[in-house]
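With one protein chain held back, the other chains of the complex are shown just where they sit.
First chain written, first letter: the chains are A and B, and each begins at residue 1.
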Amino acid sequence: MTHAGYVAAGWIGAGVLIGGYAVTLVRRGRRLARQVPPGERRWS
Amino acid sequence: MWRDAALVAGRDLRIEARSRVTVHQVAPFALLVLVLFAFALDPARSILERATPGLYWITVLFSALLALSRSAALDETAGARDALRLSGLDPSGVFVGKSLAVAAELVVLEVLLGVGVIVLYGAEPAGVGLLAATCLAATVAVAATGTLYGALVSGLRVRETLLPLLLLPVLAPVLIGATRAFEAALGRAPADGWPWCGLLAAFAVLYSVAGALAYGTLLEGS
Partner (left out) sequence: MTTTLPPRPAPGAARDEADAARPATTASPATRVLGAAALVATALLVLYGLVISPADREMADSVRLMYIHVPAATYLYVGCFFTTVASAMWLRRRTPGWDALAEAGAEIALVFSIITLGTGSLWGRPTWGTYWTWDARLTSTAVLTAMLVGYLALRRLELDPAARSTRAAVLGLLLVPNVIVVNRSVEWWRSLHQGSTLVKLDPSIEGTMLVALMVGFVAFGLIFAWLMVHRFRIAWLDQKADGLDLEAALAARRAESRAPTAPETEVTP
């Protein structure tokens, strides 16, 4: 595969960025949900 | 509304006349920026000449940031804010008034910078009609947009740093249009400059309307 480095960098970079952001969201969500009484989280 | 606008414009300009911040601080800053560009870009090569339209408008934008920040600051003290809200002035009128005051200051700056650019960069004025129309449209665009965004950041300690961040990306089309129009007027570019001037005028109208509509909400909200 030509330009393999660029392609790899792009795909891995995008994956890391989105994955990392997703992890941040989940952790922040759990932290916030603990602070708030259960009545407010009417989605689960 | 126009009466309220005239009132507010008059007040802002009178404060300016008394304190002379634009004259004593912003104008020298603007000329200083022109000089700094010369240091950075070496007048011996022809870069300064070719880049004149761009350098001119960047200097205008930076100076405008100062003028707009000051305009927003005029109404930041708690007393001024309450007075404005309780005065029964039409918020659109306040917006138009403030924009006109800033626009007036900017026009003076632009003329001054025009002289500066002729003297310092050896620019030869040509296509003066297009130059003047561009300046007018761009000035209204910058003043209107800046007054609206100034209200978004007014009263905040971070006003000085946040205003440029918010305003400059939005003004990118103004910079693009004004520079292209100037290039055409000075005979630097083959393309016609008047369509760019049209873009500036459309932008100016758009933001004048947006600002007039949104200013009331912002005045109440803060």
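Worth a mention:
Rule of thumb we're sticking to: contacts are C-beta pairs under 8 Å (C-beta built on N, C-alpha and C of every residue); 3 or more make two chains touch, one makes a residue touch a chain.
What you are looking at is a predicted structure, and each value in this text was computed from that prediction instead of being measured.
By the touch rule set out above, chain B reaches the unshown chain at residues 148, 152-153, 156, 158, 162, 165-166, 168-170, 172-173, 176-177, 180, 191, 199, 203, 206, 210, 214, 217-218, 220-222.
Hidden from this view is one chain, which touches chain A at 1-4, 6-7, 9-11, 13-14, 17-18, 21-22, 25-26, 28-30, 32-44.
Keep this in mind: only the chains that are shown with their structure count from here on.
Mean C-alpha positions place chain A and chain B at a centre distance of 41 Å.
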